[in-house]
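A single protein chain has been removed from this complex, and every other one stays in its place.
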Amino acid sequence: MTPVLASVLAQAIPLGAGALILLALRRHPASAAMLAIVAVAVSCGLTLFLVSAASAPGTAIVAQRPWLPLEAGPGLIFGVLIDPLSSIMSLVVTSVTLLVMIYSLGYMAGDKGYARYFGLLSLFAAAMLGLVLASNLLQLLVFWELVGLASFLLIGFWFERPGPAAAARKAFIMTRVGDVGFLLGVLLLIRALGNVSILDLVSQAGWHGSLSPRFLTMVSALLLMGAAGKSAQGPLFTWLPDAMEGPTPVSALLHSATMVAAGVYLVARLHGFFAAAPSVMHFLLWMSLITAVAAATMAMVAEDIKRVLAYSSISQLAYMFMALAAGSVGAGFFHLITHAGFKALLFLAAGIFIHHAHSNSMREIARHGRPRGRAASFGLIAGAAALAGVIPFSGYFSKEAVLASLGPAAGSAALILAYGGAFLTAYYAARMVFLTLTHRPIASPSHGPTNETTLAEKAARTMMAIPVLLLGALTLVLGWLGASLALRFSPGVAVRGALELGAGPLLALGLAAAGILLAWLEYGRAGAARVGFVERVPALRDFFANNWYLDRLYAATFVRAAQALSRLARWNDQRVLDGAGDTVAAGTVRGGRTLSRIQNGQVQMYLAIIVTVLVAFAFWLTRAELLL
Amino acid sequence: MSHRLLTLLLCPAAGLALILLIPGRFVRAIRMAAALSALAACAVTGLIVKGFDAHAAGWQMVERGSWFPEMGISYHMGIDGISLPLLVLTSIVFLTGVLVMWELQLRVKEFFAFMTLLVTGVFGVFVSLDLFFFLFYYEVAVLPMYLLIAIWGSTRKEYGAMKLTLYLLAGTALVVPAILALYVTVTPHSFDLVEMARAGFNPSVQRIVFPFLFLGFGVLAGLWPFHTWSPVGHVAAPTAVSMLHAGVLMKLGAYGILRVGMMLLPEGAAFWAPACAALAAINIVYGAFVALSQTDLKFVIGYSSVSHMGIVLLGLATLSVDGINGAVMQMFSHGIMTALFFAAVGYIYDRYHTRDIGRLGGLSRAMPVASAFFIIAALTGAGIPGLASFWAELLVFLGTLRIWPILAAVVIGALIITMAYSIRVIVLAFFGEAHEHHDAPDIPLFPMLPRAILAAVLLILGFYPRLILDVIDPATRAFLAAMARPFASL
Amino acid sequence: MTRLFALLPEITLLVGGLAIFTALMADPGGSRGARNTARVVALLLVVACLESFRAESTMLWGSYRVDRFSQLIKLAVAAGFALSVFIARSGEGQRDDARGELFFFLLTSTAGLMMMASAVEAVALYLSLEIASYSLFVLVPLRERFAKGKEAGLKFVVVGLASSAVTLYGLSLLIGITGSTRLAAIAVAPALVGGAPLAIFALGLFAAGFLFKLAFFPFHFWAPDVYEGSSNGVAAFVATASKVAALAIVARLLVIAGLNSRSLAIALAAAASIAMTLGNLVAIVQRDLKRMLAWSAVAQAGYLAVGLIAFTSQGIASALFYGLIYLLMNAGAFLVVARVASDGSNVSLDDLRGLHARAPLLAATLLLSLFALAGVPPTAGFIGKWLLFRAAMAQGWWWLVLLGAINSTISVYYYLIVVKHAYLLPADQAPQPVRLTLGDHAVCLGLCGALLILGLYPTPVFDWAAGAAEALLR
Amino acid sequence: MVSAQTVLGFATALFGIGLYGLLQRRSLVAMLISLELMLAAVSINIIALTSHTGTDPVMGQVVVLILIGVAAAEAAVALSLFVAIHRSAHDIDVERLSEQQG
Partner (left out) sequence: MTAENLVFGASAAVALGGALLAVGLRNIFHNILGFALAMLGVAGVFLSLGADFLAAVFVLVYVGAVAIAMVYAVMLSHPMDEAPAKRSGAKILSAVLIAGGAAGSLWMLLGTAPWAAGHRPAMVTAAQIGARFLGDYVLAFELISVLLLVAMMGAVMVARRSGSGRGTW
């Protein structure tokens, strides 16, 4: 089997499975789930093959065919691009998808939309693979939108509830804002280059020097808009916390591990191109620094465990961008991989709690006590440790790589923000663990750990536990792969070894420890007030808890402006334009009525008119020569 | 000469004759006759597609003969890669339209008679290469609309029907003098499109006449500010008529601009292109904004059509390969998409007797499949890739970007609004809790069929646009090459 | 012998007149005999016109010419007469003691119109016009159960006699200027050829009587009242046969005017614009179908003038062609009017409600006729208007064409209102049933078929018109 | 010899008087009288123009004779209508015979 065929099959099989499920298997949930899992498993195997096929640094297997004729040149040529970056990313996608699907067997059991769920997940996997393996920027954009669509449908999976429906809408529209920039950027590139082959863009082949810096800056900025929208960065982040209305496994897969990382992937993918626009990269650096800290502040006060995780996703994605902006693809992508692992882990573990407590609130979960089995707790702790950057969990290594990539060149302010963010991360991660796991039973024990254990429930629990344990194990493993991973896609760039401790790592570790300690003091220790230092300042707490009031700002400005414009346009349409048409029509009828008064029944007036017209005719004939 | 085009034209015409001959009480036979003529049209279209050579130059399947030589009117038909997709579109919408109206009980005979008449006109426009017949069929397609809407329509049907008819005929009132003026200007006097194009026109004539054609045909294409008939008409029209109207008829306007305005008056088109593009851009943005605050599903679709037809017009205004490719493809995909839209809404309306977004809600639970059709159409409208419109819009935007970057940026920015209204409708009408007592069954298999056909076309083209673009592209290039030829007889 | 053959229609008229008169005398008080005789005569007349269609002859010291022009008009007049006789049924709506006479006077009017077509001498032309008019002057006030019949007669007579006085004044000037009453001599008179204002004016005054018959602005005032006030058969005749003949003579006089007087053309264009606009706008507010048709006729006269203004053989051919199909579509509309009101009363829009269910064929005929009047394909009205506008455009009358096209749009509005009543609105209470005879079916189908076929393939009939125009210009 | 101008002027005056009556008088009979005056003016015109221009005076008289016939016919029709209207409406005021409007 050739890698190309494998890559095509890897996309096609989940696509086919998804389509089949949605079209034919909607009433057969069990077979739907099996089909989906088998399809993704096969796809996963194929991507593993791809990883091995493209193991050597600098490999780039490309197979393309013309897809869209354009005015000049051969038109847009679509195909697959298999290189270390895409193959590893696709492996991440398929493996996390596979795990999430297995987990969902338990988590979603009994849901009305069970089959639809698996169908949509399969489609998502296919689309995400398409995005990852695309050889053309426009092709990437196509799948980019499709994962957005999948995200919309999955956030709104429980569409009857108002929350998910609204969240899905918000997510779709907000990411569209970024996508519009992306599209414009791509179109500008097509206009300039005729085609937007990713390899050509990265290698600067064919355009080096021919494009003005101003143009490059503009295009890069536009592309970055897309990345920011998809990855919930900068001003476009507010959809992601709301997206947590979707099923938890979906949050794990789409809204932390894979889809939201697409923005990072895009920048990593086109790093060679972005490098040509240093000012944009500089902007990105600062945007990600601010996002990282801002999202961390929000996570500090969130009560909903999934929202905490969502904010942490935003924050961690910002770290990845930070590395990319600083020039290190390796570090950024490394953090992407580890983050995919531990964040999926965190969500899945949290999902078990949520499933158990039927609530997202951390305090509520705590009141319900632990679910059966230790997997959830272990998973949560391991994931949180990785998030906080505790050695030897994977997060430590990757975050360390990110912080290191910043280097002294970034300036002290940047470094303070980056490290401060790390401290906050550790704080809120620990806060989450303490809040969730410190059991505070509620007064009435009716909701306590229950005894009923049907076979199905047991099976479900097992299905949910397996991925958690696997991912937990991964958090311990992934960190060590960093160096080799990084080597694959940025050959020649020296990557520091995992355990090369220096001032930076020590500082990071110290900050992490401080954060955890602070969290323990406030939440963990026996008799703690379980009120954080931020929460003691209501204004600040509200500020953080409300996404820095960005939602309100948007509602008050953009949304209101759009609505006002819409109403204005509607009014104009009904009153002015349509009204004008009606007025002309009514005027015509009125004109008819007026003219009909000439026919007043007085025959002598008719005669008078006739004679007058004839007199006028006579005058016209004698005077016509003068006038003509 | 194989007379395939004539045969195609005769399919609905023969259907009309057949329907007229069957006494009105044999409802089933009338339906069958209509379906038969639609199937025949599809089959003949299939033959035409099969016999069409995308890479051959010039007109294909040309049929010509003498008709009215004193007046320069000749029997001249032929197609190129631009008209072919529209023929396919018409056939599909015709067939699905007949199927969608299968359950019709009221005055069945007259309905299908008018419908086949309308389709005859549409086919005629797309195959005519003589301006007289072009306009002849054009009006044949427009007039049955009045009765189709006024008799079988719903909300404010008489008003909507009258408004639609008068707007469209007012457009024709601009077109007729323009065409006659061209006829008397060209030597030798002829209505033959091909000969007229060959002879060419004086640039000053072109500049004067082009706006008449653009505005006149533009009315039917939903050109701002003459678009208001369209939402009102769509809301009033019965399902199949909305399908045919938004799906096919509005394309006649754009096709007229392309085939008559641009082909005959390249200089005029070039001179007015910025103004046309500006109007088209207003269409896009304005239509989207108005759609954003509509509460009737059909009004949303109506204004989305205004917006989408703006994309077609914008593509045409670019006078570039990409723009026109995109415009023609958008004509096709928008045709299929609105047909699907109206088919989906039609089903919902038949069951719930309301189209008010506020009173619907949670439909996806009650009738997932029927809802899915609407959602697919809405997503197509929102320009989601994987559905046909994406490619078309992409090409138009690209074509625009090459010439008017700022305008393109504005129009692309409006995609946000497009997305917003599409998603708003989906979320309000199909998501959320069911507001009303929803116990109607989901769509059964037979009514599903036409809608599924439409959805499938959208998906297939969305996946592989070259299926259609490979046909359009050579024709567009030839078209533009002919346009670029300077006026020889100066 | 060939001369007699050329006079076949006139001979038929003579014999037919005697036959109807005899029938009247034989059956005092009844109308069946006269009706049946009239139907036979009408058919014979059509046949006679067809037979002598290609005849060419000049007789009576050059004052009577039989050529393609005259024969085409005679055929049209004969067809209009036949249709009107058919539409009139047994003269319902006419005063009961004047029903049989209806057919006699229709025949005399037809005779006048036919003479008009052939007369090439101004006095004879004028007298033919008066024969045609007087017959109608007599018929219009003889309306039954309709108080306005007399008033309509008054308007008709007063406006008609005034126009006739104007015509005669024009004639006196023409005689003075040219010294002759032969049209051929008048046409070559130096004053006319030179376009002297007085000569043009004299010709214009002379045309007044014919413009009156054509209901052309400003001589249109009688039309609404007469259409409304006269019985359906008479109105049909006024709207069909007499329109075509009048159009033909107006064309003939324009040819004499020399086809090149710019000031005359502009005056005509102005009148045509007013006619179109006035007719269409006022038609909008009508509720009586015949009155609406009258106003639409005022507008249609304007369209016809648009073709004539071109002052070319093609323009005249187009106008004649339009006149022919105009006859058909008006006949269709009046047939529906007469059959819906089987007792001969007037038809308001509300009387048409639910027609599609009561009489589908009538509804379809109405639909097609009105669409034809509106100039909508696939009916012949479309090509007819197309040709008119084309001819005008060829001479650069773009604004007139634009105005005409806009007017067509306006006209669609009120035609559609009629269609709406016939096709859309339900009949309130129990409407009068509409009974159609076999003949009604045949005529309806024939008219519909003719309108459709001429719409699709007008060439042969247009060739007739072109031949007639050629004969006129020779 | 009376000059043509004089005769024409006289005819024009007569025509004008007739026209005035036609426009102003409400009685149908008076209107008919006015019309006849106009026709007489036409006749004078013809005679004057044919005899003074020397073209064909006989023709002029022939035409005028015919016009006299026409005038008689006009009178017959108009008077019969007058009688008929008066019989049914008992009124011959044309201003009041104005039900047909619009």
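A, B, C and D label the chains in the order they appear, each numbered from 1.
By definition in this document, a contact is a pair of C-beta atoms (placed from the backbone, for glycine too) under 8 Å apart; a residue touches a chain by one contact, two chains touch by 3 or more.
Since the model is a prediction, treat every value here as computed from it, not as a measurement.
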Contact set (omitted chain vs shown chains) is A, C, D
Omitted-chain contact residue, chosen from C:Val41, C:Leu127, C:Val226 or C:Leu304:
C:Leu127
Could you tell which one of C:Gly16, C:Gly93, C:Pro141 or C:Gly332 touches the chain left off the display?
C:Pro141
Contact residues on chain C toward the hidden chain run 24, 28-29, 60-64, 95-98, 100-101, 105, 108, 111-112, 115, 119, 121, 123-124, 127-128, 130-131, 134-135, 137-138, 141-142, 153, 176-177, 179, 190-191, 194, 196-199, 201
Residues from chain A at the interface with the omitted partner, ascending:
604, 608, 611-612, 614-615, 618-619, 621-622
List every residue of chain D that touches the chain not included in the displayed model.
1-10, 12-21, 23-27, 29-30, 32-34, 36-37, 40, 43-44, 47-49, 51-54, 57-59, 61-66, 68-77, 79-84, 86-87, 92-93, 95
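In this text, only the chains that are shown with their structure count from here on.
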Taking each chain's centre as its mean C-alpha position, how far apart are chain B and chain C in Å?
41
Chain centres from averaged Cα atoms put chain A and chain D apart, in whole Å, by 96
Residues touching two or more other chains, restricted to chain B: which are they?
166
What parts of chain D, by residue number, touch at least two of the other chains?
22, 94, 97-100, 102
Chain B partner contacts - residues on chain A that touch it in the complex
26, 66-71, 138, 141-143, 145-146, 149, 152, 156, 159-162, 164-166, 168-169, 172-173, 176-177, 179-180, 183-184, 187-188, 190-191, 562-563, 565-570, 573, 577-578, 580-582, 585
Of all residues in chain D, which touch chain C in the complex?
15, 18, 22, 28, 31-32, 35, 38-39, 41-43, 45-46, 48-50, 53, 55-56, 59-60, 63, 66-67, 70, 73-74, 77-78, 81, 84-85, 88-89, 94, 97-100, 102
Would you tell me which residues of chain D are touching chain A in their complex?
19, 22-24, 26, 94-95, 97-102
